[in-house]
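So the structure is just underneath, and the comments pick up after that.
Every protein chain of the complex appears in place save one, which is left out.
We call the chains A, B and C, going by the order they appear; numbering starts again at 1 in every chain.
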């Protein structure tokens, strides 16, 4: 019988807990004096000197990190103007040394043996790494260093678009984040009503496809017939990087309002045959251009498959954000060639019924005129007339409208959401009339929504054909729509 | 009253748990056929093709990762010969394209505007990144991908020393690991008897300074007056990277055997005034040259300071691994100049007493002769005679024997352990006669051990002076030894 | 190099995770047929038979538990009427056997040796345990069995007040819960914005002292200068049992509105000298009469002491829920003897100023009349006049008004909150004029609030004196108020 305290299960956990509070805290360095918010030149000089001290590693690595942390805190205390000046210092004063780079080029061209060449390449590579890259890395010393850098890039991106001299810094930062956010480091978590409020609050804030109206709405999206998965980085525990909302349903859902209805009954997910991915959101502006959506969707498909063996279909219910803008361009050119004879007849009849004979004549085609009817989707005559031509045109928009490729892609779908799913190997499966009749849905895409289907054994082929030849995979239903 | 199941605290945890098993598992790719262990040329060709497919990203990113994972598993199935061939394929067939690099150099030298120059630098940088770097990154798709790469480097290092054509690959791998093992990502854990056996078993295996003789010995080193801290990487949860063993004692310990004695009484750590770091071990050969020891020691000092406010002194009890070898060199040159007149007198007297007059004369100086006495340290006459000259010579060895610097260091202490602690800003505090009388201790350093002292407000200055001027910080006691 | 999957830290946790879903799930028993909601007699018979089967342990323990779980689910499917019938069955059909009890009494009185007597006592004890106690225990088989029983008691309490024949069942249930909720089993958790939403949502629902108006209000109460602690039972992870809200402030807070103001600035808690316990809530009706508040407060004092060594004062800011009702009684008896001459003068002057000469005369005393002024606390004249008499009367109410003791207490303060803190050893420290000017605060206690002070080295003495002699500890300030 021993008296020794039995640590609870959780006290035990603490023994394996990171003891890391602030990586650089043990260093004893003099503090950076407080800076004015707009970083006037004399303060800028202090910043420059501190950066220099970081790069020299004065007092050893631990001290260098401590100084970088001070710099990071200083940056956070600046206003927008001051931050831009701070970034410009990093960009300009700690760039590569062009002369040294050119010298290394010459040395490489002069190298004769294989070994000399390798060494010369190594030197050149080192010269091409700007000193500011080391500085960026040292900011990782901040308690929340990774988030600091992600947010710094979010601020830097719009600035770099306007100012060429910040582009290099932005590129360096992106390269650093790409390495650190390699998908192999990310963790897929399922979020539920048991998750910490601090994370759930961010889901509410970051949802941009179908706004979450408060905590009750969120709770509904975490119900037993729903799933919400997110990627996290081990050093950004409270921040989802990207997340997807899934509904487990019977049959492929075509209308988003019932999915969002907090009063709708909850179904037993064990009986569901279809998983509908109804919202996918990138949560960090600072990670723009570093993509994990493809991995997220496929991992989630795998997880769902494992948890619900009855699931047969994995599909999205997606917005078509660019459809309306494209239609506006077409309509500006005039309707005549846009419509089939049959469509024109139906539309004219509807115009006549709605506006009277006289105005119907002036309506030309009728598409534009009927779309101008307020709340046209609540008007049975108008809605019926518009249905066929809009479905057909939307099918054409999604599958045939392209823009030049890039990233080794032959040519890409004009619609960005379509491009994302087609790149992932999905196919265009079904168009849904009045799929989203919210203000936003009608404004973006005349209320149309589309299902992209992820068929596991077609994904690789679809991807290759889309990437190689720009060929869009589509269902026979969509093909049918286009023939009309 | 609701019937709904209340998930236990742990089921709740699972909701936030990584669902990640194998990042690439959802991809449906054809399997790589099994390879023969020595990778003959036709199998090598399959490997080469698979590497090519990975780099092309055939079927999209997820598929590429799945292929890389297949490759990784294939690598693990090979024997030493096959692995070397595998590594050579990566090294040679997926190296930089020298022509393209040279062309990018020319383009850079021809660039006129600042913007052109930046773009050209960007291109050159891209050309200098060998395709195999991307391949290495893709191995992160393996369930245990980071450990895979660390172990791959452990195998690659000795090969690259002998074969120049593997050096580039080794350098690429080191650069990748340096980025991923940035100290900002590491977690400091305290290990206790509550820690998982799978981790503790590795502490037993990796301890190289003072061998751990089984689980009881380990348990003793985790007792309430001991601490064991280790760095972990978030993606290598079961593998300590580096660890340090600490004893909480009264007064600066000079002898290691009492610390290792499992029968010694346990003291109440709250009363301790000194923390003795008696063993520091790098656990991963594959991280050679990527150093965190400095951070580890300082974080641990901080943790201990926080937990035990009564601690006044933080010091090591360290081996002196190079002392004997250095002495052998000196002794080979003859003793006469090595010893002071006083020492010589004492030694000669001891020789006479031990060997008789005749032999004592032949012993010249007597140092070598007395050191050759079996178990000399148990022989009071011999031991007393040797004490003064060995302490003096060892003080000289630690503080004055140098080798050329490197890494921006002026000149470095010849003894590697001394160099490590001096770089960290510690000072040479005390030499301990008969500090380690194990076979290894006597063989390495005639049983001598040394305390390096970490005095928080001297660390930065000591580091700068050592790094800048090669100046070794030392206590008055050591200074005294050298004057004798 | 091994390929073996490295389980993440969390997968590792799962290995130590409870695998318990439903303690009785492995048993293969026939299901209880669905019952009608109001449990008519033929369904009641099925319930009776199932209870019988549970007690007989038909098919072994595991089966018995499975049957009990079925019964529990059946109970949950009933309406209020059906549940009462269910409870009556347990109460009446599975009560003690009076004849057997009396027989055991006789046997005890006949026992001669000490050993016989002990055995007879044992038998009598067994006879006095009604069979329904075993049934109650078996409900622990439900996945959420403990919560089930707590909620059952919450339903049973009001019924047992009205129906004597349910009292025995209620007593049995209380005894069971007292054993299971022994304070040694409870866990003190700190809740923060990092806590699971499912728990935080309950804090919002259960706060009854100062209503929490949604998630933003809650977040404010979890800010860095606040603390919220709760007791949990290991088998009711999502349900706080009792919780306390603490504000860390400078000086003893006397007004609750600033504490509740979500726009108030956050102070650095390290500088706080006082911890104010401003809300304590019992969250489970089913645990009425089983008290842990005393432990909660003292544990929290200890925790805060440990985290913030600068804290000097631990006090509550408490409502005085019974003051108004007591005043109403007094006022009904007429004011004359209630007021001092000085008070009467001031009140009359205020009446005159407010109502005019005529009405002031009719106001007699004036207390009642002025308290009837709508929003009197916003009227400086009225408020100033009321201040002195109300403070004095309230001091009298808190410290001198008693009701008979019970539970071994000499006599208890009439005010229930006062009784709670006085029993815990606190003292009445300060009355706060306009301490809570919310509608509820004015209605309950004319806006008065009180600080109870927990002075660590007085607690034991205060408790003993209150319990033994009914003596109320109070500050000199309160004494002063009463002398006036």
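In this section, a contact is a pair of C-beta atoms (placed from the backbone, for glycine too) under 8 Å apart; a residue touches a chain by one contact, two chains touch by 3 or more.
From a predicted model like this one, the values you see are computed outputs, not experimental measurements.
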Options C:37, C:62 or C:154, residue touching the unrepresented chain: C:62
Omitted-chain contact residue, chosen from C:48, C:88 or C:298: C:298
Residue of B:163, B:194, B:257 or B:411 in touch with the missing chain, whole complex considered: B:194
Which residue of C:73, C:167, C:402 or C:471 touches the chain not shown here: C:167
Absent chain, residues of subunit B that touch it: 8-9, 16, 187, 193-198, 200-201, 214-215, 219, 238
Contact set of subunit C toward the excluded chain (per top definition): 7, 12, 15-20, 23, 25-29, 57-63, 65, 96, 98, 101-102, 105, 108-109, 114-115, 117-118, 121-122, 124-125, 128, 137, 140-141, 145-146, 164-165, 167-168, 171, 176, 179-180, 182-192, 194-196, 229, 234-235, 294-295, 298-299, 301-303, 408, 423-425, 456-457, 459-460, 463-464, 467
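Here is the rule we use: only the chains that are shown with their structure count from here on.
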Between subunit A and subunit B, centroid-to-centroid distance (C-alpha), Å: 40
Separation of subunit B from subunit C, taking each centre as the mean of its C-alpha atoms, in whole Å: 57
Inter-centroid spacing, subunit C versus subunit A (mean Cα positions, whole Å): 48
Multi-chain contact residues (two or more partners), subunit B: 7, 12, 16-18, 20, 196, 235
